[in-house]
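In this view, the complex is presented without one of its protein chains, the others remaining in place.
Think of it as A and B in the order they're written, each chain with its own count starting at 1.
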Amino acid sequence: MANPFNLPMMGRSLRNLLSRPATRRYPSEVRPHFAGTRGTLEFDLDTCVFCGLCARRCPTVALTCSREDRFFAIEQLRCIACGVCIDLCNKDSLRMSEDAPHVHLHTGAAPGDPRPGHQEWHQQPPDGSPPVPGDAAGGTATAAV
Amino acid sequence: MDGTAFLARVEQYHRDGWRLALINVTTVLPAASAAHGAPGAHGAHGAEAPAGEAPAGEAPAGEAAAVAALPMGGPGVFEIAWGFARDREFETIREQIEAGTTVPSISEFFGAAFLYENEIRELFGINVTGIGVDLKGQLYKTSTRVPFSHAAVKARLAALAAAPVKPS
Partner (left out) sequence: MKRTTIPFGPQHPVLPEPLVLDLILEDEKVIDAIPTIGYIHRGLEALVESVEYTEFGYVVERICGICSFMHGMGYAVAMEEIMAVEVPERARWLRLIWAEMSRIHSHLLWLGLGADAFGFENLFMHCWRTREEVLDIFEKTTGGRIIFSVNRIGGVRRDISDTELAAIVTKLQQLGASFTETARIFETDPSIRHRLSGVGILSREDAHAVDAVGPMARASGIRMDTRLTGTHLYDRLDFEPVLETAGDCLARVVVRVREISQSIDLIRQAVDRMPKAEGAPIEVKVRGLPTGEVFERLEQPRGEVVYYIKANGTKYLERFRARTPTFANIPAMIKLVKGCDLADVPNIIMTIDPCISCTER
């Protein structure tokens, strides 16, 4: 029969009882992300030249880019934050923010609902022709959150 | 394939203290094998590869070329590799069989083979005789029956060609 007084865990347990918790009280205390954490993909409309390189090489087909329509879209829920597009873009239009991806509270299942995580940008065509139909205003971003 | 000679070789591995590392099957489609061309003659089977030469166990090049030489009129060809490992060494016995051919089980020598053999029977539809523990088609639950049979692979490839995952 094992010795009932041999309790190697006891010291540790007593110390835990007297020390501060090892966990954070999450919503009120948030650990900052480390630099370089792959969080959410961000897009900068002003520098993008709509070359489409990123959209062609994204492994999950999360990006849509159209040069004719001056249109760019990210499906955030498809993006796996691999960073391939960022490495490819030589205009530095894409960057990875450290924030965790957004939590989507709706499913977008009904017809006409915005898809969760879908973000799109339309640029005012440079020659002053009218903005793309269906878009609120040229050069703005619409995001379904 | 020559069942008796094959089992004799497997037994030799067993006696020499090798361990079964994997049994792998490749579905070879006629079109895919044509893409190989035929670089180099098909040499010896992998088992005669110099032992311990490449610790990671690289299969001899040109092995794939053998498939091109096989008659392609039939339903298709499977390439089976029985991989054995011992310390640093890794060797394979390679066979090409026509779909519909029966393969003998090696569970007699390597007890663990039953899992691989049930797997290749369920995923590739290759008939294996004398499996040590016959799971009777209960191992995998897949939506496509025999998902790696030539017909299933062709159907998938055709569907992909019709609707590519990536817009080009």
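Keep this in mind: a residue touches a chain if its C-beta (ideal position, glycine included) is under 8 Å from a C-beta of that chain, and two chains touch if they have at least 3 such contacts.
These numbers come from a predicted model, not from an experiment.
In the full complex, subunit B contacts the hidden chain through residues 17, 19-22, 24, 26-28, 32-33, 35-36, 55-59, 61, 63-64, 81, 83, 85, 87-88, 90, 92, 110-112, 114-115, 119, 133, 135, 138-142, 147-148, 153, 156-157, 160, 165.
Where subunit A meets the chain that is not shown, the touching residues are 2-4, 6-9, 11-13, 22, 33-34, 36-38, 59-60, 80-83, 87, 96.
Going forward, only the chains that are shown with their structure count from here on.
For this pair, subunit A with subunit B, the centres built from the Cα atoms lie 42 Å apart.
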